[in-house]
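What you see is the complex with one protein chain gone and the rest in place.
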Amino acid sequence: MSKKIVVPGELISEERKRLGSNVFVANGKIYAKVLGVSDVSKDQASVVPLEGKYLPKPDDVVIGVVTRVVFAGYGINLNASVDSFIPTKAIRDQLRVGDLVLAKVESVDELKEANLIFPRRLIGGEVFEVVPVRSPRLIGKNGSMLEILKKGTGCELIVGKNGRVWARNGNIESLKKVIAFIEENAYKNNLTNAIQDFFGVTLEEKFPYNQQRNNRVEESEVIEEESEVIDYSNVGELNE
Amino acid sequence: MSKEEVIDYKKTKKRLDGRKMDEIRPLSIKVGVIPNADGSAYLEWGQNKVYAAVYGPREALPKHTQNPYKAVIKAVYRMASFSVPDRKRPGPNRRDHEISKVLSEALEKVVFVNQFPNTEIAVMVEVADSNAGSRVACLTAAACALADAGIPMRDLVSAVGVGKAFNEIVLDLNKDEEDAPDAVDVPLAIMPTTGEIVLLQMDGLLTRKEWDAVAALGIKGCQQVYEVQKKALTERFTVEELNKKAVEKAVGVEKNTKKEVVLEKKVDKVDKKEKESKTEKKGKDSKSKKVRK
Partner (left out) sequence: MRSTVLEYDISKVIELARVGKRVDGRALDEMRDFTITLNKFENAEGSAIVQLGETQVISGIKMLVDKPYPDNPNEGAISVGAELLPLAHGDYEYGPPSMDEIEVARVVDRGLRESKAIDFTKLCIKEGEAAFVAFFDFYAVNSDGNLFDAGSIAGIASFLNAKIPKLDEENRIVKQEYAGKIELKRIPLLTTFVKVGGRILVDPTYIEEKAAEARFSVATTDDGFMSAMQKGVGGSFTLEEVNYMIDTGFKVANETRKKLLKMVGKK
């Protein structure tokens, strides 16, 4: 497994491999599509991006901001290339410009606009922004980093895949600093372990990530495959 | 100036500013200099100093400029009033418009534009100081700004000025050389990995044979520029192993004997809430389904 900072157009593998994200093939060779960290293993080549806007994907949990209120619904900014839209009848609350909305991406249309489902208004708390493509590190493999942050700071915490982090209660000042650190060092090795050791928190045995660590299996730093673990039923509670 | 007419690089073997024929002026690039932009770069190339910023992909407005199949690359080239020996009047002139157009077209080839239909990617370059070769300086900076914005690209774009002055084929002409009686100026840009040409202009008189030498020298020059671009983009990042100490250094040590108790309590509270909410889960799920319909 080799890792390297690559620029767009840089050759990352001359062999035939499965194509991961952010790579393209020309003349049978694999090249990087974006500025990022190349991740070439025996059978796959991909690039984890370092910069960039949010590209909506189905099932992403996102935090949007209301930018426009019209009769039929609300324009929602997701830090993506185009705004999304939530029809008035899809959401119980009356929204105003500037309100925060938690939602899930159901699908993405051919114009890269995200169709949002389960919209809920987020009340109170604070929002910080990170480079969207780096936000998966705040969630970590199987949600390990998210769990560490929650335990370490005592905050109620939601990480939107679009680079917005919402937090309420707990040690927000400390959370802010740690999040800035994670953002800055998102591409570096052993990040989750370093943060875990910093907070000195332990994760439950049943947590798959923890088992991995106990078995001394290196944590894979490939972040593209990670899935969001937010208990959606909890969101209603957070609003009250 | 009459004294220039007797200058012959074939005899002097050295250029007016002491460079070798195939040597570019000192080039340095810094990316991420404009925090508001999605991507940016500041470039110094000899006396040339330019800023480049990328905003986008963002919704292209007005709507009729949108293309449902691809993103529109909108490069804009402008010069500050004090960037030239005689003051430049505010507002774009015909030269600014032409350069904006050729820059847009050079960049369109490298960006995966079909990934972002209906959007525009705005690439703005501002020349703050100039001495021949400002358009290639701008294109070089713009390519870095695009990469810094995380935009998917086939390749970077590396550009250089090449041509003829004082009876010799030279790389990266400066103003004195552009003013030579036999001057030929060829702004050239390539995709460095494939060598494909994305910008090519020329003015002056050149033989077919001289062109071969100019093209070869230009492509060689672009490769030098590419190395500087690559360094500028990657030098901010170093792949390294992190540990607790690194976090403490950046964040500050948590002295939290007292805090921990408080935090524990809060964690408990959250846990309780989670449990409670789980019991309500069923009811809420059915509600959400209604919303979906």
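Here the chain labels run A and B in written order, and each chain numbers its own residues starting at 1.
The rule is simple: contacts are C-beta pairs under 8 Å (C-beta built on N, C-alpha and C of every residue); 3 or more make two chains touch, one makes a residue touch a chain.
This structure is a prediction, so every number in the text was calculated from the model and none was measured.
Enquirer: List the shown chains that the missing chain touches in the full complex.
Expert: Looking at the entire complex, the absent chain's contacts are A, B.
Enquirer: Given the contact definition stated above, which residue among B:81, B:114 or B:194 touches the chain not shown here?
Expert: Among B:81, B:114 or B:194, only B:81 touches the chain that is not shown.
Enquirer: Check the options B:66, B:130 or B:174 and report the residue that touches the missing chain.
Expert: Reading the full complex, the residue touching the unseen chain is B:130.
Enquirer: Using the document's definition of touch, tell me which of A:11, A:25, A:72 or A:97 contacts the absent chain.
Expert: Checking each option in A:11, A:25, A:72 or A:97, the one touching the absent chain turns out to be A:97.
Enquirer: So that we can see where the missing chain sits, which residues of chain B does it touch?
Expert: Touching the chain left out of view, chain B contributes residues 33-38, 40, 47, 49, 51-53, 55, 58, 76, 78, 80-87, 90-92, 122, 124, 126, 128-131.
Enquirer: When the complex is taken as a whole, what residues of chain A touch the one chain not shown?
Expert: 65-67, 77, 79, 96-100, 127, 129, 131
Assume only the chains that are shown with their structure count from here on.
Enquirer: I'd like to verify one number: the distance from the centre of chain A to the centre of chain B, where each centre is the average of its C-alpha atoms, in whole angstrom.
Expert: Centres of chain A and chain B (C-alpha means) sit 27 Å apart.
Enquirer: Can you name the residues of chain A that touch chain B in the complex?
Expert: So the residues of chain A in touch with chain B come to 3-11, 22, 24, 26, 31, 33-35, 37, 49-53, 81-83, 90-91, 106, 110-112, 117-119, 133, 150-154, 156, 169-171, 174, 177-178, 181, 184-185, 187-191, 193-195, 197-199, 231-234, 236-237.
Enquirer: Per the contact definition, I'd like the list of chain B residues that touch chain A in the complex.
Expert: Touch list, chain B to chain A: 38-39, 56-59, 68, 110, 112, 115-119, 147-156, 191-194, 229-230, 233-234, 237-244, 246-248, 250-252, 254, 259, 262-267, 270, 273-274, 276-278, 280-281, 284-285, 288, 291-292.
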